[in-house]
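A single protein chain has been omitted; all remaining protein chains appear in their positions.
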Amino acid sequence: MVLTRQLDPITVAPLWPDSVSIAALQARAMLDSGKATEADFAEVASRSRRNALDNPKAQLAWDRSAEEVLSEPYTVAPLRRSDCPPITDGAAAVVLAAGDVARSKVDRPAWIRGIDHRVEPIHLGLRDLTVSESTRLAASKAGVADGPVDVAELHAPFSHQELILAEALGLGVDTRINPSGGALAANAMLTAGLVRIGELADRVMSGEARRGVAHATSGPCLQQNLVCVLEGEEA
Amino acid sequence: MVDIRLPESLRGVEPVRSVRTPAQLDYEFTAGDATSRFLKGITEKRIIGQRATPTSRVYVPPRGADPELGAATPIEVEVAQTGTVTSFCVVNLAFYGSVMEIPYTSALILLDGADLSVMHLIQEIPADQVRIGMRVEAVWRDDADIEPTLESIKYFRPNGEPDDPNVRIPGEGHGTGLGSWVGGVAPTEAIIRNPRTGEGGEVR
Partner (left out) sequence: MGKERVAVVGIGQTKHQATRGDVSMAGLVREAAKRALDDAAMTWADIDAVVIGKAPDFFEGVMMPELFLSDALGCTGKPMFRVHTAGSVGGSTAIVAAQLVQAGIHERVLTVAFEKQSESEAMWALSLPIPFTPPLHAGAGGYFAPHVRSYIRRAKAPDHIGMLVALKDRQNGLKNPYAHLHEHDITFDSIKDSMMLWDPIRYAETCPSSDGACALVIGNESVADAAAADGRKPAWIKGTAMRSEPTLSAERDTVIPLAGALCAADVYRQAGITDPRRDVDCVEMYVPFSWFEPMWLENLGFAEPGEGWKLTESGVTALDGDLPVNMSGGVLCTNPIGASGMLRFAEAAMQVRGTAGEHQVDGARTAVGHAYGGGSQFFAMWVVGSDKP
């Protein structure tokens, strides 16, 4: 209900559309455009929760196939329960430091090589909901394409949004998406983006990933998007 | 006011200048460990504070941390139900949502044994006779009505003791007030305690 109060207060909010219904409009647009199928959504939902099995901080983790997800009834068609994030209490904190201070604190700092954020109109009718132009622009400004992306932590609260974001970021098959389980495994909404940066930083600092992308979103149907490129130093 | 022009078919229809959107939400707050302990004390008509070390500030109600030291406050301390008014305000204004009957006097009360004033109501004395330094005591609800809320203390009232002319006003311990410039020189962080070492807090 609070998210409904985020919409245009004169023309949209008085209709009280809930956040899942708003996201479902975008999912429907994906299907109608032929860019994805419900099976694609289910695949994201299944993989995210399976990845979350390795994340002790995740709220929702399980091992079920995409076929099992597809057998669920719709929550708000075409979205099923597993296409939607859990309701989460959570907080995150990240400490930033520059240059030698960072080097003195950790063996392998996760350097911010690029960070940018862009916004789009809030009105859904003014946007092509099947693409994320603001993410594409932010990715370009942040230099995502300047090197290989080992890991991407994407703030995609709904399964179909991962597909939109992966395309906007230009991610290929070599990129591991949301090894933490992403927002589908825990979505303390306005902190979920910072969690993505923290999850990626952990993987870069540990050496598991050399270079990666973290993403955060805000507003209905991916209205505003932030892209952050993190990179470790070669020893 | 801008003239709103309507199409011919809507002539005679009153123009819309605003929309009314009532919204209602209920919240359930999680008290957390420190506040839970405090409220449990209230149900026993005891006022429980916390401190980080045996000599550090006593916080009532406790929040679980000492903001000066940046440290947890594991030590529980029961404080007195008497205290001193450090400042107050007489509210003569009713407003939407207010449940208080006006006028009322809300006061900052430094309970004996505590280092942080609590805000509460002063009654059983005319508003124009309330004063800084006045000694007061807690008046509880009837036992049957005690609940885990500070509202279980109905109000504070004068306890008959003489005023305390030397009441410690938080921040004034540094002579002129923490944020004052003396001799044209700004205060520095040195006059507050170092959160890591507990050092500092020098008196100028």
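Note that the chains are named A and B in the order they appear, and that numbering of residues resets to 1 at the start of each chain.
We take it that a residue touches a chain if its C-beta (ideal position, glycine included) is under 8 Å from a C-beta of that chain, and two chains touch if they have at least 3 such contacts.
Small disclaimer: the values here were computed from a predicted structure and weren't measured.
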Only these shown chains touch the missing one, namely A, B
Missing-chain contact among B:71, B:125 or B:150 belongs to B:150
Even though one chain is not shown, chain B touches it at residues 1-2, 17-18, 21, 23, 29, 31, 35, 39, 57-59, 61, 63, 67-68, 86-93, 95-100, 104, 106-108, 115-116, 119-121, 127, 132, 148-151, 153, 169-174, 176-184, 186-189, 191-193, 201
Footprint of the hidden chain on chain A, which residues?
2-3, 5-10, 13, 116-123, 126, 133-134, 137, 218-220, 223-224
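Here, only the chains that are shown with their structure count from here on.
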When the centre of a chain is set as the mean of its C-alpha atoms, what distance in Å lies between chain A and chain B?
41
As the complex stands, chain A meets chain B at residues 1-2, 5, 9-10, 13-14
Sort out for me which residues of chain B touch chain A in the complex.
19, 21, 23, 25
